[in-house]
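For chain A:
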Amino acid sequence: MIPLEAYLILAGLIFSIGLVNLFINRNLIIVFISLEVMLAGVNLALVALSHYMNDIRGQVLAIFTIAVAAGSVAVGLSLLIAHFNLKKSVDTEELCELKEE
Partner candidate 1 sequence: MIEFLIMLIKTTVVFGIVLTHVAYTTYAERKIIGRAQARMGPMEVGPHGLLQPIADFIKIFFKEDIIPVKAEKLLFQIAPLIVLVFTMINLTVIPFDKNFILADINVGLLFILASASISVYGIILAGWASNSKYSFLGGLRSASQVLSYEIALGLSLAGVVLMAGSLNLRDIVIAQHNTALGVYAIPQIIGFVVFVISAFAETNRAPFDLPEAETELVAGYLTEYSAFRYALFFLAEYVAMYIMAFLCALCFLGGWTIPKFVTDILPFLEKVPGIIWFAIKVYAFIFLYIWVRATLPRYRFDQLLNIGWKVLIPAGILNIIIIAIFKRFTS
Partner candidate 2 sequence: MIYLIFAYFCLSTLGISIMALTRKNPVHAVLWLLLLFLHVAVIYLFLNAEFLAMVQVIVYAGAILVMFLFTLFLLGARELPKKKRYTSMIEGRLLIGLSITATILAVFSSIKAKYTGKYTIKYIQEVGNTKAIGVMLFNEYSLAVLILGVILLIPMIAVSVLAWRRRDDTS
């Protein structure tokens, strides 16, 4: 039997890889991708706990996470396209200006 800690540490590592990359990367698309990696880690932790606690609620919660992630990615990517049309760039540094030139 594989211990619960193995899954949790794996989930934590996946989440942290996404997190560290979120801090150091400047490309908006890669930032979105790191958000997805972080969500994968969260889902893995939920499912692992669901299995080891003999409760199906963890999996139900993971389904909700996946559905909300789909919605958030749709909005995020369309904002990205709108931003790209304005600035012709996907760099996060371009986001610091508050007014339209």
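If you want to know what made the cut, all candidates are chains of the complex that A comes from, given by their letters.
By our rule, a residue touches a chain if its C-beta (ideal position, glycine included) is under 8 Å from a C-beta of that chain, and two chains touch if they have at least 3 such contacts; residues count from 1.
In this text the structure is predicted, and so the values were computed from the model without any measurement.
A.B. asks: Quickly now, which of 1 or 2 touches chain A in the complex? Give its number.
C.D. replies: 2
A.B. asks: Which residues of chain A touch candidate 2 in the complex?
C.D. replies: By the definition above, chain A touches candidate 2 via 2, 4-27, 29-30, 32-34, 36-37, 40, 43-45, 47-57, 59-60, 62-64, 66-75, 77-82, 84, 90-91, 93.
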